[in-house]
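A single protein chain has been omitted; all remaining protein chains appear in their positions.
By written order: A, B and C. Residues from 1 in each chain.
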Amino acid sequence: MTESSTLRSRLRTAALALTAAVVLASCAQDAPQDTWDPAGSEAQKIHDLQWPIFLIAGIVGLIVFAVVAVCVVKFKDRGQPIPEQTHGKAWLEYLFIALPAVLLAGIAVPSVAVIIELNDTDNADCVVNVTGQQWWWEYDYPIAGDGSICGYMPSGESGSIVTSGQMVIPTDAKVVIRGTSRDVIHSFWVPRLNGKRDMVPGRLHTWNFHADRPGIYAGQCAEFCGLSHANMRMEIVALDPVDFQAWIDNQLEPYQSPEDGTLAADGEAEFIAQCARCHQVDGLTDADGELVVAHPEDQVYSGAAPNLTNFATRNTFAGATWDLLTEECRDDVWEADPENFGERYLAGVDRDCLNAIDLRAWLRDAPAMKPMYTEPEQLEATDGLVRGMPYLALSEDQIDSLVAYLLERK
Amino acid sequence: MADTAVHAAAGHDDHHADHGGHYTSTGLSNNKLAMWLFLGSECLLFGGLISTYMLYRGRHTANLGPDQVWDIPFTSASSFVLLMSSLTMVLAVTAAKRRDDRTTNVWLSVTALLGSLFVAGQVYEFTVFYREGLGYTTSLFSSSFYTLTGFHGVHVTVGVIMLLAVVGMIIRNRIPGDKAEVVELVGLYWHFVDIVWILIFTLVYLIPA
Amino acid sequence: MALIERPRTGDLTPAVATPEATYGAFRRPVHSTGWKSWLFTIDHKKIGIMYGVTALFFFLVGGLEALLIRAQLAGPNGTILSADMYNQMFTMHATTMVFLFVMPMAAAFANYLIPLQIGARDVAFPRINAFSFWCFLFGAIFINTSWLLGGAADGGWFMYAPNSSVPFSPTNGIDFWGLGIQITGVASLTGAINLIVTVINMRAPGMTFMKMPIFTWMAFVVQFLLVFAIPVITVALFLLMFQRSFDATFFTVEAGADPLLWQHLFWIFGHPEVYILILPSFGIVSEVLPVFSKKPLFGYPLVVFSGAAIGFVGWGVWAHHMFASGLGPISVAVFSVATMAIAIPTGVKIVNWTMTMWGGKLVFSTAMLFAIGLIVQFTIGGLSGVTHAVAPSDTQQTDTYYIVAHFHYVLFGGAVLGIFAGLYYWWPKIFGRMLSETLGKWNFWLMVIGLNMAFGPMHIIGLQGQPRRMYVWTEARAGEGFFNLGFWNLISSIGAFVLGFGVLIFFYNVWRTHFGRHKAPPAPLDPWDARSLEWMTTNPPKEINFDRTPVVSHLDEFFHRKYEDRGDDHAGYEPVATAEEVLAIEEANADDDVHLPSPSYWPIILAFALPIMAYGVIYNILLIAVGGIIVLLAMFGWALEPATAPDSDYDPPSDGGTDLELPTHG
Partner (left out) sequence: MFTTGTKLLIGSAGLAWLAAAVYGVAQEGALGTIGLISAAVALSLLAGVNAFVRDSNVSATDTEAFDTSAAAQATARRSLWPLLTGIGLTMLALGMATLPAIFVLGLIALGAGLIEWLVQGWSERASADRAFNDQAREVVADPLELPVAGAILFAIIVYAFSRVMLGMSTKSATVVVFSVVAAIILALGVLVALKRRISVPVVTGVFSIGLLAIVAGGAIAGLNGERDIEVHETTADLAEANRCGTEETEADSHASQTVAAKSNPAATLIYDGSELEIDEVGDDGQVGTITLPRSNPTNVMFLNESEGEARLVLELHPAVDADGVAAGPERICTTLVEDGGRQIMTVEFDRPSFALEAEGVNYEFVVAGSDAAVEVIVP
């Protein structure tokens, strides 16, 4: 009998240790994509469901290990006679069917409830269209019949907002994304706000986000989507209502050309010549005053390229894989208090904070930074259309002017 | 030529009748059991293809849809012919069990001819659909339709060649083992192919898309 | 052509001519030694060994691929592999391990052991058995030739559409993959039908289903899963082939296609496939544990029924691989609950294994260690499985390293440890020498430590948000502190190399046992005091397997011949005969006139035609015709060939003693 009591005390210690480990894990805020660190109601629902299951699983596991350990220690061959050739005990077997069945039924009921809750996309406060493409995300904000965007009425004239890399949403609002893809299956996943949902071409999938407090929430494409799957990230930026209104108004401000004679003005010309084939800047006009309309579908197999109208209001580029901010400025934004966060974020990128090294490297030779199908011999199957940004053979001067121009896209 | 085959084969069969086949744990012949398992596996194959078709039959944006190309009277006739071939197959199996090689050969040949007729009808039908503008890659509906019925057609073709080969083998007295069982195995396959067609005919042609 | 497998007798006996003058090149191969005896063999034991050797070779290949992956991921922004190479590497790692290692390894055990365990002299269709093996081998070689012909498949083993379409994967890698899997699928399907018929029809007299050894039972369930799962993937692969090679639009979204079709077809196959991989190992440990516990398997009927239940329910849970795919809440809820339900029969097995040990007399041989290792490691994998049976929790975990951790605990901790338990346990049976137990223990502990070091940290990595299939990970999302990704990725990579070293010890052990200076002596007849029928013959077994067809009256027949119950209530078993004595009785009463089917050229010829046709699909349609003609010729040649060769094919001509009939039991 002493053996079983030591066993019990061992079990208790083990259970405590496991609980401690679980609590420790749930408290750890180290990795930005920690799935045990919810920051929104959807992720919270999942978390409330999953930690007891981990706990139960851990306890069951420890019991099994303990029994195996007892067997190994106690029933070692020490020359005992041939044991009873028993073929089993019926009641014990039924018990071990019934026990897990009850346990699993107990898990199943709340699971089903949470499944239903997570999939409830009615009564959205805000709708955002999310489109995946190799290897970046595009977000566009549909205009409601009354001209409002995401539940907010723009101060000026309403219009389309198309952005990429970072999806900006208001806090304390039920944000429903309507997601699809332009090429292969991608998966939209921002762990601290919600689980993942695949974005399947030809299908429209919805998913909910609800951020409790302002901040940046990191995510990553979770469905294997080809060559640069590792370089397809996303961030959700949650702003409080006032800041979000400001963000919308800023996004919708009419295009302003750089002042003549500045480096940025050269950059505008370069942009029209080199970049505007694919990248749209809303309101940009050429020398004749004609609207410049990008035609990425003539160049890119998947059919689109990031809209750069408000490039410098974002913190990332190239599929949210590289930061537009220097490390210092980035930490400044990421680690800001919820109250100060909106202000820091809306400041955007300026020359002091610009991560010029990566941006210039990107303009110099994009495929070298991020593997993409851009070499002619790789494009037979797509009739010459590229999959990703090709090498453009820009000179350092051209790059200088483009950087200057892009910095003004606020 | 067939007459000599009949005599030779009869002797051959007697030998095997004495022999009585192998002992098996269940009394079922190994070959028959294997054929049933194979057909069970084939069910899933056609299940997959039929599911694909059912998913895609409505997907023909701006192109021909199923109800626009079907010629139900013709397909009914060819389906009926295939059904009749199951009947003649039964007659062939019965004759084989009676060790009546002549009748077996007659019914096997008739089954093969009816099967060929069915495939000829399918070739005709495909040609007409193609002329009407329904190519293999025209739409998802057409791809999945041609794949499903084409797979079935290939099965019938294989069946016909098997039937004709069995006729040839009986004539030349070249069947190793129990002749009646060989005919029965081919018969099982043939019936399966027929049943699958009934399913396809109902799901693909008769139920409106 | 499973149709005609029966021998006919005496038709073609030449009247005058000598065999040399008549048949020339067309004599049946009748060699019993030399390489030809392997190439044209239809002996289930030789085929089993060939399966095993090939599978272990591909285990090394897959392991090498795994090590390259872990080397790449040991630190941030790894540069050992390019993105393209990395994608090929993880695709082929999974493909190799699943289709070219675990499945054929299970086929090796099943082929070798099922006839022995049920007291048969061979499988039901020996030539089809040979065909299955050659199909598998040629298919495996075919897939791997893609490395040399423009690059291997790069879409992941799940090959989700539309990423598998030509524009997204312009090399021929995926064509090779699809056609190769198709060919190995033919191998699995024919092999499965063969083994099912064998188990149903060729059991020794007295061996009812509920007296069948448990490994045979689990393998039997697996063959059913194969029979019904293979055609589903066949459909999917056909659609993929038509898509890639013949411009069909099954997965072209612009034409209105639904990419989820592929996922459904793939996982309807893919989930039963998981049980196809694991159940044979369940069978192996269910053999090993009772032997080394000196007790019968606890709750044998329940283990059988739970195995069957796993096989059955396994068909209703495929969509749990698609919880994030957007199926809709009702489907997700149903599949979520069904997935939890499958944990019950799996749990039953764990309980039964531990209860088998409870109250036993445990001998910790290497095989036993691996079996206990399986119980512990598989439990971890099973429990992490429960956490993602819960669909909402799965939306956080799927496609992360947490899943990688889960299925490696299930497949390495489960399937592979079971396979190693089987290798150590049956090695003396198959090769007549015992592997070194000392090296075996090194092998076991290094593998277990390596396994936990390599895959344990992946739980953390996954829960910290690192997705799978990324060729690099970055410091920026690694975090700091105890759970930081950098540290645990490094540990995992080190663990992978420890694991690799552990596996190499096994190969060293094999070399040392058979070739080294310290070559092991011939193994005793019954080294483990075993319980089931396969041990009731010589090591290795004779070509005819048993001198006398055994008559079975108990589950664990061999044990009951060696021990008798002197008390009552199963409590007083005492040895009454040694294995040698039991065998001597059998030898003394040997069946005369045992006849085995003859080797044949056709299986290998038929199998060889398949990759030719597959190359034809990729490169030139004419090759398909060439392959097709070979197929026709081989199939009809096969169909017209009697199961046993006429006496005249033997050199010198046989006296008629060993060439007449398949095993007859009565």
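To be clear about the criterion, a contact is a pair of C-beta atoms (placed from the backbone, for glycine too) under 8 Å apart; a residue touches a chain by one contact, two chains touch by 3 or more.
Computed from a predicted model, the values in this text were never measured in an experiment.
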Displayed chains in contact with the omitted chain are A, B, C
Of the listed residues A:Q33, A:T86, A:T131 or A:Q166, which contacts the missing chain in the full complex?
A:T131
Which candidate, B:A96, B:L148 or B:A165, sits in contact with the chain we can't see?
B:A165
Among B:L39, B:L64, B:V90 or B:I195, which one touches the chain that has been omitted from the display?
B:L64
Hey, which subunit C residues sit against the chain that's not shown?
11-12, 14-17, 21-23, 26, 253-254, 256, 258, 260, 632-637, 639-640
Tell me which stretches of subunit A touch the chain missing from the display.
121-122, 124, 127, 129, 131, 140, 142-145, 160-162, 176, 178, 180, 182, 201-204, 206, 280, 282, 291, 293, 295-297, 302-304, 307
Applying the definition given at the start, please give the residues of subunit B touching the unseen chain.
1-3, 54-69, 71, 73-74, 77-78, 80-81, 84, 88, 91, 95, 102-103, 106-107, 109-110, 112-114, 116-117, 119-121, 123-124, 127-128, 131-134, 157, 160-161, 163-165, 168-169, 172, 174, 208-209
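Criterion: only the chains that are shown with their structure count from here on.
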How big is the gap, in whole Å, between where the Cα atoms of subunit B centre and where those of subunit C centre?
33
Report the inter-chain centroid distance for subunit A and subunit B in whole angstrom, where each centroid is the mean of the CA atoms.
53
Cα centre of subunit A to Cα centre of subunit C, whole Å, reads 39
Contacts with two or more other chains, residues of subunit A listed in rising order
none
Could you check subunit C for residues that touch two or more other chains and list them?
256-258
Complex contact set, residues of subunit A against subunit C
24-25, 28, 30-36, 43, 45-46, 49-50, 53-54, 57-58, 60-61, 64-65, 67-68, 71-72, 75-77, 80-88, 92-93, 96-97, 100-101, 104, 107-108, 111-112, 114-116, 118-119, 134, 183-185, 187, 189, 191, 194-198, 200-203, 205, 218, 220-230, 233, 301, 323, 371, 373, 378, 380-382, 387
The residues of subunit C that touch subunit A in their complex are 82-84, 87, 154-156, 160, 162-163, 166-170, 253, 256-260, 293-302, 324-326, 328-329, 332-333, 336-337, 340-341, 343-344, 347-348, 350-352, 354-355, 357-364, 372, 375-376, 379-380, 383-384, 386-387, 390-400, 460, 462-473, 476-485, 563, 565, 569-571, 573-574
Contact footprint of subunit B on subunit C as seen in their complex:
2-9, 11, 124-125, 189, 192-194, 196-197, 200-203, 207, 227-232, 234-236, 238-239, 242, 246-250, 255-258, 261, 264-265, 268, 636, 639-643, 661-662, 664-666
